[in-house]
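Only a portion of the chains appears, each positioned as in the full assembly.
We call the chains A and B, going by the order they appear; numbering starts again at 1 in every chain.
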Amino acid sequence: MVDTVQRKRIEILVDTPLVPKIIGYAKQVDISGWSVIKIASGGGREGRWHHDEITGAAAKSIILMIANKEKAQQLTDALAPLLDSHSLLLTIANVEVVRGDRF
Amino acid sequence: MIIETLTSPVILFFILGFLAAAIRSDLAIPEAFAKAMSIYLMAAIGLKGGVEVASTGFSIDLAAAAISGILLGFTLPILAFFMLRSFGKLGAIDAGAVSAHYGSVSVVTFVTAIELLTVQGIRPDGFMVGVMALMEMPAIITGLLLARAYSQRLKSDNSLDTGPGTNLMHEVLTNGSVVLLLGAFIIGFIAGAEGFAPIKPLFDVGFKGVLCLFLLDMGLIAARRLLETRKVTIRLATLAIVLPIINGTMGTIVGTLIGLDPGSAAILGVLCASASYIAVPAAMRLALPQADPGIYLAMSLGITFPFNILFGISLFAAIAKFLG
């Protein structure tokens, strides 16, 4: 049986133009990697939107990061002031990572 | 000219898109296809402009137009800012963001105007493509400075510090559409008419047809933006029509004063009247994330863009002819 370690799965929903900025913060707290997923469409209090738009300014993405508890905490502390002004949606869940000691 | 405009297929496709979205049809142009068309259109106008300048040579007109364009880009947002704050009742941050859009330019409005003016027999000079590229960015700086000067909230923190991993000035100067437009312009200039000949078929044959399909998409996007907004008041909607009229008239007058031919003066007016909906929104999301995209996209894309396509271009052409 392979051994797993418990880590945090951080999911940040963010406007696509802001992705590099969030990743800049993630690097500051030394998170080892990230993956970006495009959102096709969505809706919220501000109305609905679709990705099929010529102006990328309205596009949204999810940034996915696996990190240990400490780094996850540092990242949320760093991003907290931006949550409202940049309308981020930040969720954290527990996951088992197989042989994930490097995170 | 209004009648001619409204029955040309290019404009009819825009209207088709607009109506399709208005009846909530699911017609959609894939995003990658729309981007491909915009790359094609920018490469085509850049190349043609460069080839033309290669044959006519650099002129004093070119320099005058370029300098005027940049100065207009820097100054037009100021008037817009104060109108948006007083009449439009926007806060400093939103007013700064919106004014940056109106100081910058819309490539598709420019291309459509070139087509319509050419049909009218007042074809603008090739170098105006270069002027357009130079006008994309100055307004961003003015808009940010205004927001920062008048917002209590931004005064406390540093609005131009966009955090780690990003650098606004760099984004602004290396913006994809600026690089592509100027790059294609320079390639056209180096290649000249002879070097351009082998690749000309693609950029000639497809041009107007692609513009039709692209405007179909723009119609869909503009109408959806307008329908889904909950942010645009009657006052803001009024400004989204008044601002292009003011800016466009000023641009056309300046163009005439510096000695441009009527077509080029009209296109300078169109550039001033048009509002950005690609480069500036992305820059604002980064530099002024507190500003509400719902406002600036609905105004520039939902109202000003259709207004210019349907009426503005004809208006500035008439003014330029009258003055010229």
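Definition applied: contacts are C-beta pairs under 8 Å (C-beta built on N, C-alpha and C of every residue); 3 or more make two chains touch, one makes a residue touch a chain.
Just so we're clear, the structure is a prediction, and the values are computed from it rather than from any experiment.
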item	value
Chain composition of the complete assembly in this structure file	A x3, B x3
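In this section, only the chains that are shown with their structure count from here on.
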item	value
Computed distance of Cα centres, subunit B from subunit A, in Å	33
Sites on subunit B touched by subunit A in the complex	28-31, 34-35, 38, 162-166, 217-218, 221, 224, 228-230, 277-278, 281-282, 284-286, 289-290, 293-294, 297, 301
Complex interface listing, subunit A residues touching subunit B	15, 17-18, 20-25, 27-28, 46-58, 82, 85-86
